[in-house]
Structure formats: C-alpha cells, structure tokens
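This part shows subunit A:
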Amino acid sequence: MNELFGHFNYYIVVILMMMGLYIVIASSNLVKKLIGLSVFQVSVFILYITFGKVTEGSPPILTDNTDVYSNPLPHVLILTAIVVGVATTSVGLALIVRIQEAYGSIDEDDINAMDDKDDDHLEKKV
Partner candidate 1 sequence: MMIIDWLSDICLLLGGILTLTGAVGLLRLPDFFTRLHAASVTETLAAMLLIIGIMLDTGLTLDSVKLMLIILIMIIANPTITHALCRAAANGGTTPEVEQPSKSVTQTDLQNSSDNEVKTETEISGKEAK
Partner candidate 2 sequence: MIESLQLLIDVSLLAFLVIIVFASIKMTDLFAVTMLFGIFSFVSALLFLDLDAVDVAFTEAAVGAGFTTVLMLSALRLTQPYENVKHRHSLLALFIVTLTGAALFYGIADFPAMGDPNAPVHQHVAPEYIQLTQEKIDIPNVVTAVLASFRGYDTFGETVVIFSAGVAVMLLLGMGQVKHEQEPEENMVLWVVVKPMIPLILIFGLYVQFHGDFGAGGGFQAGVIFASGFILYSLVFGEMYARRVMPAPILPRLAALGVLIYGVTGLISLLFNKPFLDYTALSSNPVSGQHLGILLVEAGVGLAVFSTILLIYYSFSGREVNHNE
C-alpha cells in the first residue's frame, strides 16, 4: 500500500501547483489571478506538511504515552507562511480595488488597451 501511494501526495501537489500557475497566467481577471496564486501557495504548504509526516506518528504535542512524533519544523514554517499569505492577499485585493476605481475594469486586457491608448495620446502630443 505504502509503495503504491508513497509518492501520491507529491504528484497531486505538482498537479495543484500547475493548475494554480495556469490560473495565474491564463486568466485575464485580476481577482481570479489572485485566487490562482493562493491555490499555488496552499499546494506548497501541502508539500511541506507531507515532508513532515512520520508513519505511526502523532501530532507534535508531548504526551506521556507516545514516542514517535511528527516533525514540528515544517509546521512552524507553514504557520508563518499562511499568515504571510493572507497579508499578501489582502494587499493584492486592496490594489485591485484601487485599479477598479482608476480604470473602471479589472480585466487585464482592457487595462492594457487603455494604457496603450494613453501612451498613443501622449506620443501624438509630443
């Protein structure tokens, strides 16, 4: 059983990572790009936590009747990473709200078109 599924977690993590990357690259809506970025982040968390798991281990809280604990170090790193992730997401969403107010849309292609139009106007004036 373990030989079959020993690497299963890692394959799914790579699949999730690539799906998140696809959402970031391929969608033109800024909010959806941010969601793709969060999916990517969570898949990396799953990778680290899978590294930390020990078979027949218990959660890393010291009790009297257990000997084998799962590795606490990836847990600490991912705790920090989750909080930093929510900080990044909130700043990203604040930027998207300001972009919506400045350009009137949060579609990347529309925003680029408006910027190109402005650049053309500036060049004509000069």
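Following the convention adopted for this analysis, a residue touches a chain if its C-beta (ideal position, glycine included) is under 8 Å from a C-beta of that chain, and two chains touch if they have at least 3 such contacts; residues count from 1.
Selection criteria: all candidates are chains of the complex that A comes from, given by their letters.
These figures come from a predicted structure and were not determined experimentally.
Among the candidates 1 or 2, the one in contact with subunit A in this complex is 2.
The touching residues of subunit A, when paired with candidate 2 in their complex, are 1-3, 5-12, 14-23, 25-29, 31-32, 35, 38-39, 42, 45-46, 49-63, 68-76, 78-80, 82-84, 86-91, 93-98, 100-101, 104-110.
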